[in-house]
Structures are given as structure tokens and as C-alpha cells.
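Only one protein chain is missing; all other protein chains are in place.
This part shows chain A:
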Amino acid sequence: MISKAFSRLGGALAVLTLVLTPAMAEEVLRVPLSVDIGTFDPDNGFEIGAMSAIDNVYEGLVEYAPGSTEIVGQLAERWEVGADELSYTFHLRDGVSFHDGTPLDAAAVVQSFERRRTGELALSYFLGNVTDIAASDPATVVITLGHKQPSFIHVLASAWGPKVISPKVFAEHAGSDLAASWLNEHAVGTGPFTLTEFKRGEGYALKRNDAYWGAKPFFEEIRLPVVPDLSQQILQLQAGELDAVPDGYPVAQLAGLPATLEVSAAPNMTQFQIYTKPGTAMDDAAVRSAVLTAINPALWMKDIFGDYAELSKSLYQNAMLDPAVPVSFPTDLEAAKAAIAAHGPVQLRIGVQSEVVSYARIAELMVAQLATIGVKASVEVLPLGAAYVMKGDAKAPDMLLTIANPDAAHPESQAKTYFTTDAVLNFYGRSLPEADALVNEAGLMTDVAARDALYEQAGHMYFDAGYAIPLVDADDVVVHAKGLVDLGLRPAFPQGNIDYGTARWAP
């Protein structure tokens, strides 16, 4: 009798477990971090893998809409640009509160943005052109620029753009460092999730903010374990201990994924490019044309990226600018061979900026292709940071293979970071004043079509002069458990940044 009762009880428990377990488990999303979080301070760090966590805890005035480069309101419901194009007026949403219960108002925005532009924090440069931030009333913020900068709204929408922090944080933890010490491992924002666990080296946890002003997130908890090894991530995903591998899953394995997994891919502003050093054989237009023939990405893109990339149309990412006349690579290999033969021996050293597999494979394929036209090329994986100090270095490699991925989806962000004479990452210190002038002119324009035409023209000039060569725009590829949808991937974000606020299990 007793054993029968126990048996029935056991059966009932088993059924209950079956019913309850998936429901409980499905409200927790587990996504690994390959690189541990440096800082959770939205103004003081350049987080890549953990950017999504920060952007789901903190919010800015505007943001990029999922899946596009369109800018939409976030904490600002709407905004206007003044006739002088110097003042930006933002009208804040009603009913927004910080995680500590403090209501959002314009003063809080001003305080946070003033902190960002003190010059004391790493990301202060985002607001370098701002001369004044004021609360004209509790729901309105007016930002004044020093000079016209139509790209400013993109600066605000950038993944690393300024966010709004609770005023209580500054009241209670400001100390002598603008609360940087406290904000390093704590957070109080307005986002759909709150930071509940911060264990360096081990992992982090976010909990759903049930008082969130926007759509209620599906997941109750986000767990972000630190799993630096990709093989370990893949095995944990296949074992069901993780729900996604957000970045770096080997493309060659995507076709043979287990039935429990699937791929979500979206366009991304990760563009592989080549930069060339002045004073090499590449200065000769005939040699350059021959080299372009050999390294034509149409010849090798599929081998490396499968269906998860597209040929770059210009020096600007395809998701950022759709050129009227895409760059083209010569295709006559015989002519290329003849040009090299006529020039005499050509040797090229290709510097690769990272040990990441896709870099190495691209470089190796280019070496093989170049050999077919008689160019002897070799590959060097550059030490960390070496690419940033190549300017004027005679020993620097002849070409640099790197990824261009600017802060924001505005062509100015790309041109002023990589191509212009004063660009921060003008790796070889090259200068083409005529093209720079076009970039500067375009930077003041608000007519997007006319603006993009000028940027495109400048891009062609840099390309034709042999300064930079666009190759491939790689997709954002996330491998995840079947049924995970609405990942909210944004082209302007670094790859693998799932939006925890939109992700959910399909019904």
C-alpha cells in the first residue's frame, strides 16, 4: 500500500518536474563572455563582448533600431535640431525610473552627460564637440555644439554613446573620481535589466527590471559566465549548458550543426580591409592593379565566410553606405602576370593585426593568389598594438590586413577614423588632401543622399590612390539553441551583441 502511494507520488513529481522545468529554465538566458568585463562604467570603458550587458542596464537618449542603422528615441521620445544646426533639443519620456526608484528627469541627463564630457573618463571624446548641456525644463534637455556636426545624433546612438546614470549614484558614491570606482562594478540605470551579480573572472547576472518603461523583456534572468575558450563554449552549447555562442563559431561547422542548434545571421559593420604602406611596389599603378586582381575577394570570400559575408562595395561598410558605383577589382589574371613580369620581382609582407582565424586564412589565401601572378608574399601576425605605431616605421609590413569597425554608422565615423590625414587610425600616415576636403565638406551636410555621394567620391579617391582596399563585410553570426528569436542584432554594434531585452523563445 505504502509503496504504491510512494510510486504514485513519484509519478506525480516526475510529471510536475517535466511540466515546470522547461518553464523555469526558459526564463534564463545563458550567453558566454569570451573576454571578461573590464569595467561596467558606461563612460569609462570600451567593452566589446559585454557591451550588450551595459546597454541593457543603461540607456541613452537615442539608439539604433534592431536590424538597422535607423536612429530611434530611447529615453528621448523625440528631438529637434535647431535652425543653426548647433542646438539639439530632446524631450524625455514620461514614467521612466531608475532601478533605484528615482524618476528620470532632465537634470539626471545633464549630470550624466556632464560626467561624460569632463575629460577624465575614457569615452569623454564622444562629447568633445559639446559646449553646453542644459535642462530647459524637467522633461527637456538642450545640447549645444561648438560647431556643426550632423553626425552628432549617431554619436549619441553609438553602442558606446553617453548613457544616463542615476543621480543617487553621484550623491552617494561620487568620491573624488566621479564615482568611477563604484560604477566599475555596480550599475544603476533605467534599462530593461538590472545588474545583480558581478564576479570577475567567473560571471555576471542581470535580472529583469519589472518596472521597465518599455516592453517587458521575456527573460527573467541573463547569466553571462566567463568562458574564454571557444571550444569550451561550443561544447557547452551542444550540451545545453549555454543558449548561444555569440561570436566566432567556426563557419566550416555551421552546415553540420546538431539538430538542437541554429544560426541567426545579420549584416554587420565588420569590414576586412587592407592598408598599404607608401614607398613599396604598390605605388606603381600597374603593380597595384595586378595585386588587386590577385587578392580579389570574390575569389576567396566563400571559402572563408561561406554564406555569411558579402563583398564590400566601398571603403564604407555596406550597412552604412550603399554606393552608386561599387569598387571593382580587375579580373584579368594573365594581364596581372604580365604586369608583374614587366615590373620585375615583387615581394610583399602582409601584416595581420590579429591571431583570429579568419585573418590568418584571408592572408594565407591572398599569399597563394599572389603567387599565381608571380608576387612573393609572406604573412606576419603583428604583436598586440603594433599596427597602431607603424606610422613612419620603415620596418612596418607593406600591407596591413585589419578590420574596420567604427563607433557609429555614419560615414564620417569611418573616414575620420581610418582615411583622412588626421584620422586616429591612419595606420601608415598617408595623406590625400583632396579626398580629405570632400570628407570635411560631407561632414557638414544634412542631405543624406548628397552627403553619401561625397563620401563615396572620397572613398574612391583613397582606393584609387591605393591607400586602402575594402574586401569583405562579415555578417554577425550567432549560433544558438533552436527557438531563440528576436536577437536584436544591430549592424553598428560589434558582432555577437544579443539584445537581451528583445530576445525570447519562440512560442
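Keep in mind that, in the parts below, contacts are C-beta pairs under 8 Å (C-beta built on N, C-alpha and C of every residue); 3 or more make two chains touch, one makes a residue touch a chain; residues count from 1.
By definition in this document, contacts and distances are computed from a predicted model.
Entry comment: the absent subunit's protein name, as recorded by UniProt, is "Peptide ABC transporter permease", drawn from "Peptide ABC transporter permease", "NADH-quinone oxidoreductase subunit K", "Thiolase C-terminal domain-containing protein" or "Cytochrome d ubiquinol oxidase subunit II". When the whole complex is considered, the residue among A:201, A:256, A:344 or A:433 that touches the unshown chain is A:201. Checked against the hidden chain, the listed residues A:64, A:88, A:113 or A:160 yield one contact partner: A:160. Touching the chain that is not shown, out of A:83, A:215, A:239 or A:506: A:239 (per the contact rule at the top).
Along chain A, the points of touch with the absent chain fall at residues 35-36, 38-39, 41, 44-46, 119, 122-125, 128, 160, 180-181, 184, 197, 199-202, 225-229, 231-232, 235-236, 238-239, 383-386, 388-389, 406-407, 417, 424-425.
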